[in-house]
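So the structure is just underneath, and the comments pick up after that.
A selection of the complex's chains, in situ.
Should a chain be cited, it is by its letter among A and B, assigned in written order, with residues numbered from 1 in that chain.
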Amino acid sequence: MDNKHLSVNNLIDFNQLSAEDWNMLCSLAGDIYKSPGDYADACRGKLMGTLFYEPSTRTQLSFQAAMLRLGGQVIGFSDPARSSVSKGESLADTIRIVSGYCDVVVTRTAFEGSALAASLYSGCPVINAGDGGHLHPTQTLTDLFTIHNLKGEPSGMSIGMCGDLLNGRTVHSLAGALSRYHGNTVYLISTPELRIPLWCQKMLVSGGNRVIETDDLEECLPILDVLYMTRIQKERFSSEEEYRRQAHVFRLDSDKLSSAKKDLIIMHPLPKVDEITPDVDNDRRAVYFYQARLGMFIRMALILKLTEKPYVPSPAKKAFSGTHRCKNPKCVVASEPYLPPMYRNERDETYCAYCDHRIG
Amino acid sequence: MDNKHLSVNNLIDFNQLSAEDWNMLCSLAGDIYKSPGDYADACRGKLMGTLFYEPSTRTQLSFQAAMLRLGGQVIGFSDPARSSVSKGESLADTIRIVSGYCDVVVTRTAFEGSALAASLYSGCPVINAGDGGHLHPTQTLTDLFTIHNLKGEPSGMSIGMCGDLLNGRTVHSLAGALSRYHGNTVYLISTPELRIPLWCQKMLVSGGNRVIETDDLEECLPILDVLYMTRIQKERFSSEEEYRRQAHVFRLDSDKLSSAKKDLIIMHPLPKVDEITPDVDNDRRAVYFYQARLGMFIRMALILKLTEKPYVPSPAKKAFSGTHRCKNPKCVVASEPYLPPMYRNERDETYCAYCDHRIG
């Protein structure tokens, strides 16, 4: 175990992490993977609270397994119907109470920006395990760690991202993470309707990567070193017919795979449904279950680093002067009205610091 | 750790505890608070069962955190809809089975007297974590420990209790606990409709305290050393209008607080809703989150003391001779008909030993 600390006290957004933070986590996770026994008591006596206002069994199990394998313990809830949690009680109050019992708190909520909101009132580190459709930084940690682990640092690689690139939170986050690297070619494989947002493209390019948009998975496959598959949801299409026609094009099966490189890796944030046929599961290039397993190790590294240093609370930043107010109905300020308005300015625009929506 | 044992095998009712019991718990909890590391293995190898027939997330998390921080482990359920638990099976059978796995059992149920009923069949200590609207002794432990911890033994203090004093279970229990002390002045601050029951007043006075009833929070505030706030539920009022008028009077805000003593402590059993405005949370006198945290430590002391001595089962006491039968529809005997009728006599009256309702 090295003696350096992370530069952050919470993990709300992957972009908070410095390059040094990321290297530290990545290297620690690799070490835990190799020698789990050395870390079996690393969090002995520490307690994690998992506050899952939305059910997300896989993510919750991964966090629980991570903490327990460090010798720590877990309390929490996971049931949205368990109304007694939030019955009239503010998120701030729940966080203040539970963080009083715990050494680290993991939150999953339906509202965007709620992890940041939680961190304003917490007495211990907060990890964002998903705040609505906004951020899911430990999935990005998992994805990037998998690439590092199997292919090394992304540089000069051909990376395909396939499926619903418009709505896929994990794709956007991974694009953001990849913008830290350069010299890669990123193939964005989707229908015209489900293209990646412009700001994601810009991020990739600004980092020094080439971006190619396409709607032909088969054509790309032979070139790729990494293929990141995502789910296409039926609801996104104009008709059932249209869905069936398109879904077929973006479905990965053994046939299509026959033309791919021998050392391709096929990733997926899971759960998968129809976009990968079961025969692919047995292909050695399909690493998504291994990826899920690596997610436990990178979470172990994160929990360990966040709980090993004294916690410094993050006070609310001064609000941007002005009369702006975030109008995003899914923003946490809509459900928790006592929150101090917090903004940031970027290239003459004002954004809500909670949900990153533009204001004004 | 001292070597004395509690005089009780279960904690069903705060009033079971002798003065010596209370001092032992209070002093042990203080010691755990100061040196938690000394107790990190105190319950190693022991198992707690949390049988929550009613959801009560905060209480359950507090108990779980307490046991885990003692190095013990926890099993249990928390879902009233999880009907498989009680599907046809009697409370007695469930307790007999689960206590066969565990070293201590914590119960939360909708029926009054069910913790006492459970203790008749349990093979290990039973802790009452709330039996309907009847008792909630670990909340009282928490409240009293908070006062002791921050203000010392209650003597010569001015203590305000504000809100719905008629229906507030925690208020009644705290009044009972305070009756062990004397020389205090207790201000009962509520509307005429929500006044404290006469038997609570009598208890306070019999202990040697002065009681003053009032409906003016603002007038009292400058005098108080302790202010115990509780929730006022809208349903208790004749109309929405009446509620809004009254709620305003009993709402604590920074304005009202400006006249209070510098060393006042503001307590609340939580969750709070509207009765305290969010600006008060940042006032140093608002100790309710700290109070919730102390609740974990007093529960640690309780669990530790109850599990460190050999368990002696509590056989059902002989029933009071006569043909009386408890008619309280919320009494546990209504839902568990096999229970032996148990009564106690007090000043020529007969009371159900389960739910404390008068019989006959």
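Rule of thumb we're sticking to: a residue touches a chain if its C-beta (ideal position, glycine included) is under 8 Å from a C-beta of that chain, and two chains touch if they have at least 3 such contacts.
In this text the structure is predicted, and so the values were computed from the model without any measurement.
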| item | value |
| --- | --- |
| Homo-oligomer size of the whole complex, from 2 visible chains | 3 |
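Heads up, the rule we're going with is that only the chains that are shown with their structure count from here on.
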| item | value |
| --- | --- |
| Separation of mean Cα positions, subunit B and subunit A [Å, integer] | 41 |
| Touch list for subunit A against partner subunit B, complex | 44-45, 47, 49, 73, 75-77, 79, 81-85, 87-90, 92-93, 96-98, 100-102, 338 |
| Residues on subunit B engaged by subunit A in the complex (per definition of touch) | 37, 40, 55-58, 61-62, 64-65, 68-69, 78-79, 81, 270-273, 278, 281, 289-290, 292-293, 296 |
